[in-house]
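Questions regarding the structure given below will be posed in turn.
All protein chains of the complex are present and in place, except for one that has been dropped.
By written order: A, B and C. Residues from 1 in each chain.
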């Protein structure tokens, strides 16, 4: 039995389900959301079915969508994602909305994230060897232009590092004022990092701090798995577990736990 | 009986029909043509039905068309122009082709044209009073960006003037090298002015000269109706009259001489 | 999951969403689907100091100028497409009748780029168009600059973001998801550049009709503030698949507006003393309406979105 499975058995939900619920709560009613695939997609659908029925999902292939697709998606281009979409346009149609500042929140994954929320999805450094990763896709665009960016990744010391080796997608750079210096829009930047252990948020100085730990996770465990000296909120919270309603919707959408094992 | 009518009676065609035939011959097989309405539209259709079956017509509302519409058009947005079009896109789709340098020839009308082929469709000066005219529409864009521009207008001394009062659509400006200085594309600029009396073309210095006179028109008549001292080609031609085939097609398309009276 | 209905009467849509002083985009599809019904309601509600934006609008801009609603127009062409000049436009520019009018002259391309820049969220877009012209000299929103990647001059066309875009469409659902076909012009960029969109539709249909063809949904409902069901609302301009262009109406307008007092009569008859679009159609008469009706349908081949 893996740790995730024992966790699921003990608490009635998996870490992935907890991350999805936490991610869903980052979406408010009526917001435009740059969704992406896997956990964020599920989070978007959960948000729409619970507290944010008016949220609109955007995909880089030009698709805008307000209702869940009838089948589980492996890619944003899967036929069920296009049928019944709100709009199928061109990539620029969606990117234009992003650059106008109309996209409230964008979800991103990453190989590495650092203390200022910068992301690397271009070069990995496993076993001291440089490994070429797929690259930005739309991640750099979203990180530059969405009003808020939420990052989801597994909490490992090598992946939450002091400084990323390559800034594929800019966070707060070197800290306060950096984004403005670079010319990035005033209303933009990282909002949260949701990991398998907790949720990190950002201070005015642009540095991440631990805002909540997941149920059953200790602060020490988080700190030991973070590659820099992570600050902890004065009023550290415990991440709210997924509600029954959130779990019900999640499992209806992903009955075989394809995404949330 | 008006002069045009007597001309039509005597020769078997009207000045307008002669202008349409002359304009049609400015279009080569396979060329992209920014058409416009009235006489140029008819010229485009005649060209397609005679020597240039592969010509493609572009309209500023986003329409590309290879076949004649089933009915006479008053505007490019008339329903017969959209049904059966090659493509209905956005204005920018058509303007992009123009700016890429793919449009071979564009037809324009004008209130005034001057010795360097500059056009004015913004301000008129009838009876010494400034009269506001409708403006550029797409004329300025076509004059800037089409590889060749052909102007059609009635030959009147006030309309073929030494310098236009307002450059709505640039020709050769003040002469040789001017377009390059302004930053306009190398392969662009006025190619011909087709009037009710003759055809003007342009020398290397950018100044218009009389290249051909219409049958029955004297050089003196042209010079007397031109607002500057118009140069005359060493080998002045007579404009070829419309062929039987050209007339047949023209009258089939415009049986009531709506455009070609 | 069900989105709220945004259906309003024309009167309420204009009252709520287009105050005096607004920058309003009209005529985005050029000679097709001009929102005349909306323009007439702006006149009836006595809007003032509007800035009109659009490539051309056929005679709608002329009417709004004649009625005194407009203090500025940003356009490529103002007049009567099939008949020539617009007399109200001329009176306003030449003699400030009924009031002074500022004209910012664009070309079609630079107007399209200004809205495209607004839709893309950039402060400007580059072009070679208008180089060497007097438009460039007189329009402050066109500015020469040096290309950052080549040794060339270019024109920077400043972005426009109208307060409201009023777009006439063939069909929409109650949430504002709208299908447009035929002549697109600058409608897609216009809807996205604007801060608010009012959709005026020939037909209100079930959401499933719109959702059956998401490539034809050129206006997504979440950009739309109000949906007005106004069949015939584009007359005398045409709506592909619904009615043809009333060429005679444009010619009559030309004749009946040459003198100021004639225009005032025209306006009283067709706009001010006409309570709404139903009343307008009654005046037009059934014979005229029938002549404009579709004589032969021509349906698009289906596209299969199945899997």
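Methods note: a residue touches a chain if its C-beta (ideal position, glycine included) is under 8 Å from a C-beta of that chain, and two chains touch if they have at least 3 such contacts.
On a predicted model such as this, the values are computed, not experimentally measured, just so you know.
> With respect to the chain omitted from the figure, which of B:24, B:41, B:97 or B:213 is a touching residue?
B:97
> Quick one: which of A:26, A:66 or A:141 touches the chain that's been left out?
Touches the omitted chain: A:141.
> Please identify, in ascending order, the residues of subunit A that touch the omitted chain?
Contact residues on subunit A toward the absent chain are 60-63, 74-79, 82-84, 88-92, 95, 98-99, 122, 129-141, 143-145, 166-170, 173, 178-179, 182-185.
> Given the full complex, what residues of subunit C touch the hidden partner chain?
121-128, 143, 145, 147-150, 152, 154, 156, 158, 170, 179, 181-182, 184, 205, 209, 212-213, 215-216, 238, 240-242, 244, 294-307
> Touching the missing chain, which residues of subunit B?
Here the touching residues of subunit B are 32, 48-49, 53-54, 56, 63-64, 66-67, 79-80, 82-89, 92-93, 95-101, 145.
Keep this in mind: only the chains that are shown with their structure count from here on.
> Report the chain whose CA-based centre is farthest from the CA-based centre of subunit C.
A
> Could you please state the distance in Å, as a whole number, between where the Cα atoms of subunit A are centred and where those of subunit B are centred?
Subunit A and subunit B have C-alpha centres separated by 58 Å.
> Measure off the straight-line distance from the CA centroid of subunit B to the CA centroid of subunit C, and report it in whole Å.
28
> Please work out the Cα centroid separation of subunit A and subunit C, and write it as a whole number of Å.
The answer is 41 Å.
> Among all residues of subunit B, which ones touch two or more of the remaining chains?
Within subunit B, no residue touches at least two other chains.
> Give the residues of subunit C touching no fewer than two other chains, as numbers and ranges.
In subunit C, 188 touch at least two other chains.
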